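Missing here is one protein chain; the remaining ones are kept as they sit in the complex.
Up next, subunit A:
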Amino acid sequence: MRSSGALLPVTWDGCPFATLCRLNMAALLRSARALNLSASPLLLSPCSSAWPCSGTRYYGTPAEQKVVARDEPSLGVRNKQSHQFDWALAKLDSSVRRTGRVTKSLLQRIFHDICRTGYPSGNQALLLLRSCGSLLPELPLAERTEFAHHIWGKLLELGAAYDVSHYNALLKVYLQNEFKFSPTEFLAKMEAANVQPNRVTYQRLIAAYCQVGDIEGASKVLGFMKSKDLPITEAVFNSLVTGHSRAGDMESAVNILSVMRGTGIDPGPDTYLALLVAYAEKGDMDKIKETLNQVENTDISLMDRDLMQVVFTLTVAGHQQHVPEVLEHLRHDGGFVPDAMNLCLSLITQGHESTAFMLLKTFPSVQADSQNSNGPDVGNFFLRHCVNTNKSPEELVGFCKGLMDSNLHAAPMQFTLYCALEAKKMAIEVMKTMKEEGLPIRPHYFWPLLAQHKRDQNTAGTLEVLKAMQELSTEPDIDTYCNYVLRTFPSVDSARTALAVLGCMWLCVLAVPHWSFLGLSAVSSPSLPAIDIGVFRGNLITLVSLSYFLLVHVCTGNLVPPRPENMAYFLYHLFDGMSETEVQAKEEVLREYLQQLHKKGICIPVNIYRGIRNILDSHHVPELIKVPLLCNCYTELNQEVASSSHTWLMTSTAPQGLESRVTLERKLEELKAQGSSGDSAGAALIFKRLISAVCAEENLPRALELKAEHEDKMSPSCYALLINLCCRHDNPEEALNLKRELARMDSEATLDVNKYMSLLRVLSKHNRLEEAVDILKEMKEKDVVVKDTAVVLLFHTFSAVALRGDVAALRRLQDTTFALGLAKPTSNLCSPMVTMYLEKGDFAGALEAVMECETQYHQLPRIHDVLCGIVKKGDTELLQKAMDFVSQQRGEMTVLYDLFFAFLQTGRYREARKIIETPGLRAKPGRLQWYAEKCIGSNQMEALETMVDLTAKLFECDRDEMYHYLLCLCKDTNDWSKAEAVWTKMQEENVIPRERTLRLLADIFKTNNQEVPFEVPEVKQPSSVTAFSSVAYAVLYTSSWWSLMSLGAVYHAEAYNVLKEAERLGKALVPACYDALIKALLSSGSMEDAMAVKDIRKQTCLSLSFPDALASLKTMLQMDQVPSQLALTRLVQGLGNHGDIKGIQEVASLIKSLSPSLNMSSMLFVNNMALAHIKNGDLERALEDLESLYTQTADHSQQSIAFVFRKVVEAHNDEAFDKLRTMAERLCHQFASYKPATDLFLQCLDTGRVEEARQLLQVASLRQRLRPFSISRGAAQTCRIKNLLELIPDFAEKELVYAYMMKCHAMDKNLEAAKALYRRMQAEGLQMNELSLKRLAQLYKKAGEPVPFEEPPETFKFYADKLKASTLPSPEDD
């Protein structure tokens, strides 16, 4: 077993090393400490090779680290940042999982990101460190270690807390990079940092000694491990094989294998690998072959990856002549290609590219099928790495020819050139070779080079490229000049002069007019009111620089900005046209421009915003999206979401109090006594309630009595109740009778699905098969949908039949159900048939049943149990049959996993290992998860542990996931020592735990009062109920609330808990929270919880105290909660309402200092300040502020003070109203600012102040400034439109106004008014649009009147869309 035996303790009798271990580790440590003390000045000197990054500050104790950690500014920022680079870490992780390597640039980028944002978490550090070893095959060994040290030091500076897993990871990196270091010093460092070494640490230290052939050193550590009773694992012995061989003692090396056997550990594949590598170092091919044969006779199999290690060693040791022989042994299994790629890369890095090419030629050539006829391109990675490592052009050409000759690559030269252009290395040389080969050289091949020179403003470089173009007889074209060459030069003249030297004058002349045209068009545009962007659109991408130029001028005010939507397109195209690097380079400038545009009142439609956001996302500049201009759209999007849940309403059903049966019976009697004149409907109602009360008491006889007494009052629902009661009482006869009576009474009557299910259950239980089948048919006829719980009921019905062993009945029921399509034949629903045989121990029968299910319904119910049964019984013939069948139906992969799990389940681990080591097998996460969860559910630690062990080398297996399963089980059994062993095992395997794994581990430690030996990652979701410090805090909490809500079902429960806690504390949330939660709970089926929330919502009234709220805002900001915009708006409005000027100012400053990412409309503060002044009686001040708003800024199309008008009107503050009106009029006359007057006008219309509106219209000469736009903006209100029409009878867009009016009438359900409108339109000779006609028709229908015209046949949506498609904005678009 490869590693499952690894934890077995070893008995030391007869071990030759035991005698060597005189010195124990304590002594070793003592000496190390002494060494450390004496050597500290030495260590600080730069010549210390062991710790290039040394200096004691890098090894701060945890206590010191904590100080650093506490100094951090803000958890909120931290969370945000950690979210930001989570994707990067995921990318790194997936790269490792997929390809077994990481590129240096990716690693550097992520490292840089982490450094820039700060606060590296423990596992981020681990991931980075781990990546600095053999995962970087493209980097020389020394450079890798250097990088690791750089990371180690830098992260420590940033406050990373290192635990034993980090030290172990660093050790692994040292081993992989063959870095020479002093193990004693290493231990001393650990001790200084107060980190306890563990088994893995010692193991790796032994390996380090062995790597340099220091058996004595290894033995010291070994002795110490022994004294500490640490288990000696296979890995230790493997190291010793290497150690002895490096010490030149092959005999002892070979001898280790028998020593191992003597201690009860069988040599595993890694042991043999160590031996093979030892022989390879010596170049002893005979011994290698001998060992390979030896391995074949055991049940161990060496993977390709192992043999590649041998190839590598042979090459590096200078025995490459033997490589072909080893290559013959490769099996080309599952992970061959990524492993071989990594080997090639390593070999190239270390200067052995010819061996690498030998290996490359064994790569499988992708069969180029004619359909997908992109030629083969094996070896791209090879060529690229050769370019990057500066192999000579001659060598590269040789490889290219080799690849072409062996048909591995169709166009290797072109690809090499591509790489050369990317790396800006040898490109010209490669092109020269290509030209010799007769391949075309095109002008745009030179652009990447020119682009670089352009960026660097490197005129000399540019000229050199041009010269090379001439030499290669490639004429630069216009694009080459315009886009690259000319732009490198500071001016046209300098370009002309320089180019003249090259004799390209004529082209230059051609190019210059083209160039100046661009400038000219831009210069001349100020005279135009709006730029027709459409003209540019087609060419914009090629004219990015022009657009950029224009943008600059728009921002600086030299140009009048185009209409908003055109401006939006303009921006979209600008970003689209710019490259990622360009955008990133100009990020700051762009941000500034966007902010300026924002100030100019440009706004961007949401749909275009989406496009821009996507582009910026893909350019990795998400920060730009947060610029106010764009951010507003973002919040608009969010508000859409918020308001949609806001308007969601709950249909309330009054809870019925439980009335006692007695009361009801008495009431009924009373009604009866009153005689027939009594209220029959009322009696029926009371009767129904009586029946349900009796049913609730489970009193069947009484219920039937009542029914007999009151036949006339039996309604379908009463029947349904009674039928269900009969079913519960196992009385199929009576149930059927009732059902028949019901059918007679109302043939359409349909029971609900659960009642049908009870009927079905009772009937099949009593073997009344035909009636049961009839029920199924009736369900089909009446379209009863079987889902969720009903399916479970169906399953139980089937199971009950199966339990009786009635095959025929079960088959009949199943077949009918599935044939009718009532339920899908799921594995679960099919399983009772198999269960029936399994219960009897009839595995042949069970297998037959499974096979039948598969052929009929494509389900393999309980195949795992069937296989387990067969394996236990040892019936090889039957097992073969099962395997053949499953393999034929589902493919080999499925069989292999089925067998694997069956062997695991039955404890046949040897067989299980053989299965999982099948060449070509890949990890199937879903299947592994299934079995893991099964083990967790049934507490099978051994089976689960074995699975995790056996899958260690399974291709693409997510190791963290596997260990997480193990920890889940540890959590269930509360076994912390097992959990600790799992953690050590993870270090041994070099697995990086994800944060949730670490949290789970920490959780297990904590619940057992154990110290957590690592830094626990912060929980990112705020969930603490204690966070509710006040009512307003709860309101402000909304933002995190939404994030809870958006996270899905798990968090809904959390949200519900928070809410309950809030209720207990007497706090309230904003209504939207309740609504969203109700909705979420309903969607996840938690009806009861949803009702409970509804009740809480009813009880909680929202009286907020605002000073309190302000205090809470501060608390919240201190706690790094970011308040929602909605909450802030409410708060500011509330403060305004109370006249709390100081409060508003305080909020404004708090928000300002918070971060620019939270962008509130400035009008929020302005308006509410004004209102607060008015409230305080300081009307003058309010007017002053408002007026300055319009007189001091140029553009105020977005500045609306409608809110102030509305509040004043609502408060009936006539004095303020008059003054405001005067102000609005003055603004019209003196400053040509019509916005306030327009707002006021509309406000008057809304509130029915027609007279004031009329005056305004005249005084402010507003008429020509009113656009249909403004009415469509506001809610469609009848009075507004009516008043408008009254005031402006010749309003231009009458048809539109009428359409709105019809919408209003439809909403008010006012048929008479609608009729009148229709007549009026006919009289005026206007056509009513289809949507309005449809509305009118609906009104007629609802009122029960015949529709006097032909109703438009399509749906509302159809006509609404149709209208939308026409140019007029329709009344539907709000």
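Keep this in mind: contacts are C-beta pairs under 8 Å (C-beta built on N, C-alpha and C of every residue); 3 or more make two chains touch, one makes a residue touch a chain; residues count from 1.
What we mean here is this: contacts and distances are computed from a predicted model.
The complex appears with one chain absent; UniProt names that chain "RRM domain-containing protein" among the candidates "Small ribosomal subunit protein uS9m", "RRM domain-containing protein", "Hemoglobin subunit alpha" or "Myotubularin-related protein 12". One of A:Phe111, A:Phe237, A:Phe363 or A:Tyr418 touches the chain omitted from the figure, and that residue is A:Tyr418.
Checked against the hidden chain, the listed residues A:Pro448, A:Pro716, A:Gly907 or A:Gly920 yield one contact partner: A:Pro448. Looking at A:Glu191, A:Asp284, A:Glu582 or A:Asp875, the residue that reaches the missing chain in the full complex is A:Glu582.
The chain not displayed touches subunit A at residues 371-375, 410-411, 414, 418, 421, 442-452, 455, 477, 479, 483-484, 534, 537-538, 541-542, 544-545, 565, 568-569, 577-582, 605-608, 1364-1365, 1367, 1369, 1373.
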